[in-house]
Every structure is written in structure tokens, then in C-alpha cells.
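Everything on this sheet refers to the single structure shown next.
Only one protein chain is missing; all other protein chains are in place.
Letters A and B name the chains as they come in the text, with residue numbers starting at 1 for each one.
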Amino acid sequence: MTRYIIRRILWGILLLILVTALMFVLFRILPTGEPARLRAGRNASPRVIAALRRDLGLNKSLPAQFWIYMKEVIFHFNLGYSYYSSAPVRGLIAERLGATLSLMLGAAIIWLSIGLPVGIISALRRRSWLDRASMGTALLFVSAPEYWLGLIALYLFAADIGKVKIFPGAGSYVGLTSDPWKWFTSLLLPWLVLAAGSAAIYARLMRSNLTEVMQEDYIRTARAKGLSERRVVLRHGVRAAINPILTILALDIATLLGGAILVEVVFNIPGIGQLAYTAITHSDFPIVQGTVLLGALFIVVANIVVDIAYAYLDPQVRYS
Amino acid sequence: MSTASEPSLRVEDLRVEFSTEDGIVKAVDGITYEVGRGRTLGVVGESGSGKTVAVMTILGLTRAQGANITGRILFQGRDLLSLDEGELRKVRGNEIAMIFQDPSSALHPLYRVGAQIVEAVRAHRDVSKAQARKRTIELLGLVGISDPGRRVDDYPHEFSGGMRQRAMIAMALANEPKLLIADEPTTALDVTVQAQILALLERLQGELGMGMVIVTHDMGVVAEMADEIAVMYAGRIVESAATEELFAGPEHPYTWGLLRSIPTLDGPRVEQLAPIPGSPPSLIDPPSGCHFHPRCAYAQPDHARIDPGLEPVQGEPSHRVACLLAAGERRRIWEGLR
Partner (left out) sequence: MTRSIRKLTLLALLAWMLALGLTACGSSNSSVSGGSGIIVAKGIQTPRTEAQSGGKRGGTLTVLNHTDFEHIDPGQAYYNIDYEVIYATQRPLFSYKPNTFSSPSPDMASEPAQVSSDGKTITVHIRKGVHFSPPVNREVTSADVAYAIERGANPNVPTPYFMSYFSSLQGASKATGGPFPGITTPNRETIVFHLTEPKAPIVLAALVLPLSAPVPEEFAKPYDAKKPTEYGNYQVATGPYMFKSDSAGKVLGIGYQPGKSATLVRNSNWNPATDARPAYLNQIDINIGGDPTVIGRQVLEGSDMVQNEAPAQPIVKLAYEKFRSQMEISPGAGDHYIAVDNKQGPFSNISVRKAFWAALDRIAMNKARGGELVTNVMTHFIYPEIPGFEQAGGLQGPRVDYNDYPEGNAAVAAKYMKLAGYPSGSYTGGKTLQIVGSTGSPSAEDAEIVNQTLKNLGFQTKFTLVDSSVMYSKYCGTPAEAIDVCPSVAWGADFGDPQAVLDIPFNGKNIIPSGNNNWGLVNDPEINQAMDAAELVVGTSARASAWAQIDRKLVAQAAAIPFDWDKQPSIESKDVAGVGDLWNTGSWDYSYTSLK
């Protein structure tokens, strides 16, 4: 087992290096604004641009630049410097992690507490009006673009511009430590918007998984043992149905930790997603590189965690 | 209060129908049988004969599928069909237990074997986990699993096929049921393991004094295990008799077909197996008259009109058959076939 974990970790590191290298190459090759020129601004003299190129290390060969970058990342956790924001990338990312984390955790709790029960009930009462209504609603939310949903939510429910003034409007996010109540209320609408699509997906997933599982022989055995129907459904049915859902959950969380760009922008939440979005629009490569690397890291870690967890979730996997 | 002669289980005119998009499926079309205390009833038939539905209905396991059930199932003075779900649950796994065909899929793959048996115990007995675990280890030993103290924490995929079935039997017997229903208990197992399991069941039945219903399509199994046999076709019992009587003198053409389609060790090699021609009939729209007549080599024209009921065989009061042929005619044909 340990050998297996170590192998997965090594693969993960290799993958991260590859991702960074790919980004490096892309940013240098694609016809984007040259970093030195962007930094120098309008009307800069060629002398200034040349000096900047030297300072940014752009006159070194591509592999040399890559090597320097990787060394800084691995040994010093130094993700570079954003000339655009005049701040180190690491600091910018670190101060935004909290918001993204808040957004992701709350949304995950909501979509799990709504999606899974809805899926279970739908599976048990297939073809009932309840099932059709919830699956139809789920289809709507899965199809609805997040950004649109966010805008609609604001135009309907925001305290400043909405028709029914319930929730705080966009831009009202504050950190948990500065004002817990305001932190909570400002996140309610973003949580719901972010959770809507996922709750729908998880509901449909649970429904189909559970429907399949309930046809299995071991469910029949459980009933024949005289167990209560609730125990049969939850401990025998859902327990088996939930394995694939947990792996998807891990990946979803990892992806969101890289920043829920659309929701963060529309609600103006200062998370990693908004940081990445602004960096992209300004061609601020060090930040883009940093956020992509971070996102890749989360996903790699999540994959490894899932692989390890699956060995505990499904004993049949353990010895293969 | 039950006496020695009172049967464990008595099924009276049981009918089970399912509504489907294509029509009403008469899975069980009026069957009546009993199982004596400490006796084994074998129910044989092809797939689609209704044998599985018949026994699943005893435990109410067909209710969920929207079945329309009539008749009576008497067990310990109560009609199981009249019980609500809660009361029936107290019977399942407790006084009546069931084991199924494929032990590898019948056990939950994600829980340890011991835990599943403990669950069966604690569903009906108010005991601590430790006590239930002790009982579980005891049961595993009882069914012949070696080193049960270690094996109790294994997962099902760590057991062999035979061991899994033993574990299932242990689980079924956890609460000392009065009646055990076994639906094709050995079909999924190797031949050698089959014999072991059957021997185990026989032994346990003797030790615990419980009634048993074995559902199978394998005449060899019932020959070995059953005291009485009921042959089912198209949702009905077409012949029922004590085992010796049936094998000595089967009366129904379908039974003849079943017996003749089994390979025997002592037959000549060149002899070809004789399958019963045709396929099982539709249970939505069964053939008119005698349901077997389209596949019967000896059917007469008016067998398509008249529907036979179960009639006792002359000289053998416990032997009944539903056939329109004359008794002497049947004897003569059977003599010729042997």
C-alpha cells in the first residue's frame, strides 16, 4: 500500500512539472503581449524595455527561465512577482484562499444536503410526481449557466438592486474573522448559485446509482434478514451507491479550490477565481501561472486522496 | 400451540399477479402445499414456472413490486398475507429465513461477513455487539468454516464460493428459524461444493428441527434432499408427491420430461438427452385448457379445451397430479419411457 501511495505521489509531482512547463511554453509562444512591454506601458523607450527584459530574465533561454522558476517554486515557494499588481504572487494567492475556501465549503455542504436526499427519494419513488418534478428541476439547474444564474439571483434577491430584497448584494463579502454574520449572509446567495448546478448533478447521480444498487441481490438479502426498510436503503443501498459519488466530490472540491471564477466575479468575492480572471484579462502571467499551478496541485492531491480513500471505501480494490 | 403433526407452513390457493404494460402476468396461478415440521419440500420447475415468486411471496418480498396477492399463507397460526410490513419484518430472518442462489452477489461487498451476520442477529435479538459477535463466530463454526474467529472479519470477496454460501446459511440460521427457504442454493456452485452444501443443510435441519423449502430446477437435488416434491409448471403445481413415490412412478408428462432430461451416471453413453420441446408458456396469456398441452407429446384434441385440476393418484393418497390422460394410459407410457 505504501509503495502504491509513493508511486502516485511521484506521478503527481511529474504531472505538476509538466503542467508548469506547458504553461511556460504556451505563454512564450502564443502571440500575446510581451511581458516586458506590458510592464513598461505605453510609449516606453526601447532602452527601458531592454532593461526590463534583462530584469525579468527574458533574455535567457527558455529552459533556463523554466529551471529558475521551478527552483524558486520548489525550494522557496516563491511563485514569482506580479508586476501588474506590484506584489508577490504568493501573497496575493494566500490572502484570497480564505474567500475561495469559504465559498467552496458552504456550497459543498448545501449541494450535498440537498442533492443527495433528493436523489435518494427520487430513486425510491421513481416515476412519482415528486421524482419527475425534482429531476426536471435538476435538468434546469444543470443546464443553467452559472453566470446567468448569478445575475438572475442578484436581480431578484439582492438587497440593493433586487426585486425582493433579501440577501446582501454583490461585493459585500468580508472575511470570517472581521464580521462573522456579514460573512455568512454575504455568502448565502453565492452558495446557493454555486450549489444549484452541483446539487442537480449529485441528485441525478445518486438517483441513478441508487436505482441500480437497489436491484442488487444483496438488497434482497438485507430485506430477507428482516431489516427495516430505512436500514436497507441507507446502510445497504446508499452505502454502495455513494462510492462513485465520493470520488466525484473530491474532484469537484479540488476544482473549486482553484477558484469558482464565474461565481466569484459576478458576486465580486475576492477569491482565487477572481484573481485568475483579472490576471488573464491583464495578461499578468506570473499570477496566471501561479493560479494554474495551484489548481493543478489541488487536483493532483485530490486524485491521490481519492485513490487512497477508495481502498478504504471498497475493500475489493485493496488487494489489486 | 402447535403439535407434532401440524405443518410449519401451509399455503392455500396462492395467486400472485403483476400488472405490466403488456398485460397481467399470472406468476402464481393458485397453488396449495404444506411443509411439515422438520420436513423438506422440494419445488421444481423450469425458469418461468413461478417457483421463485411463490417462495418469495411467503416472506412478502414481492409486495414491493406491486403484486396482487390472494390466498393464504399460514404460518404458526397466522396468515402471513394479512400481516403488515412491520409485523412481517419480525418474521423475516427470524422465524422464516431465506438463502439465495448466488452467494457472491447476495452478500454486501462492502461490509465484513461477520458484520453482516451480526446485523442479522441484532435485528431480532436485543443483545450487545460483543454477544452478537460471539454468536456469529459460533455460527460460522457451525456451518463448517474453519478458523471462524479470524474469518469473521473477512470481506465476502475473500471467501470462496462455497464458503460464501456457508456464510449465507449461517446468516439465515442466526435466529434459529422454524422454516428455511432455499432458492436454488447450489446452482451457482461447483459440483463438489454442491454436495458439501447439501450435506450441511441436511445436517443442520436435523440438528435444528426446522422445516425447509428447496426451490430448484435440478431433480438430483430434490432427490437427495426433499421429503415431498411439488412440480410447478406455468404458475401451477402439476404434480406433487412424496419423493420416493415421484421417482418410482411419476404421473405427469412434464415430470417425465424433467426426469429424462437429466444425465445419469448409469445410463448408456450413446443415449441422447431428451429435452422437453418448446419453451415455457406466456404467463399473461397461457395456453387454453391444459397449459402443458402444446408441449405434450401425448396431448389429445380436447386437452386444449379442458383445464385439469389436481387429482389424487390411485393407491397413493399423498400423490396428486393434474393431467387429463387416463391413469392406466400414463403408467403404460412411463413404463415405455424408462
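Note that a residue touches a chain if its C-beta (ideal position, glycine included) is under 8 Å from a C-beta of that chain, and two chains touch if they have at least 3 such contacts.
Values in this document were obtained by computation on a predicted structure and should not be read as measured data.
Q: Name every displayed chain that the left-out chain is in contact with.
A: Output: missing chain touches A.
Q: Which listed residue (A:109, A:161 or A:317) would be found touching the missing chain in the intact complex?
A: Considering all chains, including the one not shown, the answer is A:161.
Q: Kindly state which of the options A:98, A:169, A:244 or A:315 is in contact with the chain not pictured.
A: For the chain that is not drawn, the touching residue is A:169.
Q: Given the contact definition stated above, which residue among A:2, A:61, A:86 or A:215 touches the chain not shown here?
A: Of all options in A:2, A:61, A:86 or A:215, contact with the hidden chain holds for A:86.
Q: If the hidden chain were put back, which of A:61, A:143 or A:215 would touch it?
A: The one listed residue touching the chain not shown is A:143.
Q: Given the full complex, what residues of chain A touch the hidden partner chain?
A: The list for chain A reads 31-34, 37-49, 51-52, 55, 81-87, 91-92, 95, 132, 136, 139-140, 143-145, 147-148, 150-152, 154-155, 160-161, 169-171, 265-268, 270, 274-275, 278, 282-283.
Throughout what follows, only the chains that are shown with their structure count from here on.
Q: Taking each chain's centre as the mean of its CA atoms, how far is chain A from chain B in angstrom?
A: Inter-chain centre distance comes to 54 Å.
Q: Which of the residues in chain A end up touching chain B in this complex?
A: The contact residues of chain A facing chain B are 216-218, 220-229, 236, 239-240, 243, 313-316.
Q: Which residues of chain B touch chain A in the complex?
A: Against chain A, the touching part of chain B is residues 59, 61, 85, 89-94, 97-98, 100, 102, 105-111, 119-120, 123-124, 155, 157, 168, 171.
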